[in-house]
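Here you go, one structure.
What you see is the complex with one protein chain gone and the rest in place.
In this document, chain identifiers A, B and C correspond to the written order of the chains, with residue numbering beginning at 1 in each.
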Amino acid sequence: MKTPPSSGAPSSVLDPYLGLLNGPQTMGRGVPFWVGFIAIVTVLALCPEFLRRYDIINFSNFLISGFLALSLSLIWGYCGILSLGQAAFFGIGGYAYGIVALNLLNSHGNTDVAMIAGIIVPMIFAVFIGGIMFYARLRGVYIAILMLVVSLLIGLFMRQTADPSYTMGAAYLGGMNGLRPASADDPLLPSLILGLGKSVVELDGRDASFYYFVLGLLTVTYLGLRCLVNSSYGYILVGCREDPERTETFGYDVRLIQLSVFCLAAGIAGLSGVLYTAWGTYIHPDGFGVGPNILVVIWVAVGGRKDLGTALLGALVLEWVSLRLVSEGEIALLALGSILVVVMLIAPRGLAVTLGEYFNTAETYVMTRFGSRANKVTGSDGK
Amino acid sequence: METFAEIFGIAYQLFDNIGFLVLSASGLIIIFGMMGVINMAHGELMMIGAYITAFSYHAGIPAPIAIIFAGIGAGLVGMVLERLVIRHFYKQLLSSLVVTWGLSLMISQTFLIVFGPSILNVPTPFGSFPVGDQTFGIYRMVLFAVAVMMVASVWAIFAFTKFGTRARATMENPDMANALGVNTGNIYALTFGLGCALGGVAGGMFALTATISPFFGINYTPLAFITVVVGGGGNAITGLISSVLSLAGIQTAVNNVVNVYVGYVAMFGAALVILLALPRGISDYLEQRKIRVRKASSRENSS
Amino acid sequence: MNAPAHQNDASDVILEARGLVQVYGGIRALDGLDLTIKRDAIHCIIGPNGAGKSTLFKMLMGVERPTSGRVLFNGQDVTRLRTFARARLGMAIKFQAMQVFQELTVYQNLFIPLRRNYRPRAIPDQAAQVLAQLHLEGTESQLVGDLSHGQQQWLAIGMSLAAEPTLLLLDEPTAGMSPDETDLTSEIVKSLQHKGVTVVVIEHDMAFIRGLNSPTSVLHYGRLFAHGSFAEIEQNEEVRRIYMGTL
Partner (left out) sequence: MLLNVTNLLSGYGNVRIVNDVSFSAAPNEIVAIIGRNGVGKTTLMKSLVGLISCAGGKIEFKSTDVTRMSAAKRARLGIGYVPQGRGIFTRLSVGDNLRMGEKVGNSSSSKNFDRVFEFFPILKERQNQKAGSLSGGEQQQLSIGRILVGSPELILLDEPSEGVQPNIVQEIGRIIRRLRDDEGLTVVIVEQNLDLIYAVADRCIVMDKGTIVAELTANELREPDVARRYLAI
């Protein structure tokens, strides 16, 4: 995080090509990082070749969690707004996708509009609830808890929609059992069916094609957000996080900025919900509960909230760990809770961030210790 | 007679709701309202209280004593948590929020693993009485009475004891209290423990009415927070009373006019509206008003 | 109050406070303060600790709302405007507590205020210019936390300047600076005058104020106690008394 792009000496030979991707608000800039990044994406892309179908289905789910982690990192890590109810937007996105898909699938033949609805509806909801909270000057903790309450309330509402009167066109909210078609016996919701003109592609959640789609989308979202946080907007977000009062004295409408990023994060969380609903072809009120909400916070806090990459990594690794642990009995959540508490005590900025820093200090130590040799190496590099 | 029964029913509900909110929030009013620590594990401490009560009761100990055990147990657990974890997070609201949420997950999962998804319930004592064609549980009124007693004793502790004075001073300005010879570390631990003990007693009281499970606490934490936040930090007791009266009042009213769910939503809606109008809570507003009124009157006197 | 007289030569006056009152608990930090700041000048505000100087700045910038009274900027009533709106009208402030973004680099710190007026492409050059003005050349890539105390103070001033205000409020710009650093600060402040920036300075360091040699207001108990050139203020027995005691 130490070198701004303007400081004269480029921090990496890649800088001229990568522009915003390599800005100072994200960790990892040099050749090793991008080689590592491409390696990880390649390995993930090759997974369907090696893994069993069951694993691929799970891996798709991990990647879907990644979107949620990115959305929380964006508002919490970059703008300092913690939401304990980020899963609410996930759930709203999922329900919106399901309801629209059930109603439009027959007439349209694809779920394009449903997918867009699953992103837009959470954003509209975020503008509404965020507008109230930010313009009422609620302090950070109140926002965090109010979002949890909002999430729980929506969950509570969704639970009591078992009555057949809660039917929206072809969709029946279905109470505890989750959203389902109003008429068919089959309770499943539509998978993603992407259409362009007359041609359609169906991405079944159990297939590798869905996995590739999600992986591609996650990579694009990550890189896109990386550009965003390294742009002027990202700088101002960080200003709002570090000292909102001071940032306001430079003429920035801090509340508007907070609202905009809150809304953007809601859209990304909504996308996560869309993909989840299409993946499992179901969505139910548990998604609004304490469990999913706390999981997002754990991923992001343990990975490192102030960097998109570490938050994403936290989500993927911890999801994988908890899948391993689930086979050991009910210990998974206990382990995750303990990991969170321990990490907050020993590495409050996140495990990946702290490890990265250790790595950096070790590197500088080696560099200074064996300075002459290291200089020679960089010298020859420069030529 | 029927109208009397109806009115009685509504009043009973109101008292029930008030008692419920006060008991849920009574520990948190100390931990959040006074100490400024966000303890998302408060519900889990209530759950610990409920378990202690249930186990003691089934071991043959009378319920009132079992509930006292619950308070002591939860208080001790709270003090241990304070020393191990919480004290690293004073003045860091968001971090304390996250870490205590982690604690809440740990505690509830540990109980799930050790004791399973549910344990034997404790029967509700005292039976019930009829009014009109409805029957009303007596224990609910006992809950209300205990809630009132708890608030009164908390107030007395902080208003009249040396510990109370020192605790209030420490919460306002720990450095100054320290420089006056007060061991502020102990005061923090004791105050936190007291808050947890109240949570434990509340959990024990609720254990006699509810299903006891490891996720018992989740029902209470958000409610308790809303109550405390709406009350504000100006004055813990007036805050709690004003907040509970307004929230329980609205809940009861809407509950009777529409239904239980809308009653809940209305309560949260009311909380939101109050916070929008008075972002620092009701009691802060009252304090400010008092100061303003006094200023105005003193100005009149002097002129 | 004394408003009508000022409205006639409004173009001459950039900032005006009328009857500002601010009450905290039992303490009246400001007690009906009237103050007029002339355009294109340096204006010093002095007064014993607790006279209400920093509170005054908060009112002027809109960080807090006064209990009563009004603030006029370029003749426009800004009392109800929020801080960012006042900033957009051309006001900037450096608070008493050092307000730099500790976790960011010097360049990033300057980027945030500069971005309001410049395209990202132009910012590196602008940042370099600001840094040159502050004698901080070449520090772009340093973390602000690694700068010395004096350098951080300059950067804080530089950030406020980078917003290109027409009115700059400086609360104790030389606090904690060595005499050499203080001299440089004095130079920076004086140079601003030629660039059309009106500067209001709160300061305790009388040598610094003397060096600026500009109109000076003395605050005492939240009111304007005296006003005049620094030489007049320095000779004013009353002012000496409130500063050094009245036994």
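By definition in this document, contacts are C-beta pairs under 8 Å (C-beta built on N, C-alpha and C of every residue); 3 or more make two chains touch, one makes a residue touch a chain.
Computed from a predicted model, the values in this text were never measured in an experiment.
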Chains on display which the left-out chain touches in the complete complex: B, C
Hidden-chain contact residue, picked from the options B:A70, B:A177 or B:V244: B:A177
Touching residue (missing chain; options C:A41, C:L143, C:A175 or C:A226): C:A175
Residues of subunit B in contact with the chain not shown: 162, 165-166, 168-169, 172-173, 175-184, 291, 294
Touching residues (missing chain, whole complex) on subunit C: 25-27, 48-51, 149, 172, 175-176, 178, 204-207, 240, 243-247
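Keep in mind that, in the parts below, only the chains that are shown with their structure count from here on.
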Identifier of the chain whose CA centre is least distant from the whole-structure CA centre: A
Furthest chain, CA centroid comparison against subunit A: C
Inter-centroid spacing, subunit B versus subunit A (mean Cα positions, whole Å): 35
Touching two or more other chains - residues of subunit B: none
Of all residues in subunit B, those that touch subunit A in their complex: 38, 85, 88-89, 93-95, 97-99, 101-106, 109-110, 112-113, 218, 222, 225-226, 229, 261, 264-265, 268, 272, 275-276, 279
Residue ranges of subunit A in contact with subunit B within the complex: 82, 84, 132, 136-142, 144-146, 148-149, 152-153, 156-157, 160, 290, 294, 297-298, 301, 329-331, 333-334, 336-338, 340-341, 344-345, 348
Contact set on subunit C toward subunit A in their complex: 61, 63, 82-84, 87-88, 92-93, 95, 99, 101-105, 107-108, 111-113, 115-116, 120, 123-124, 127, 140-141, 143, 159-160, 163
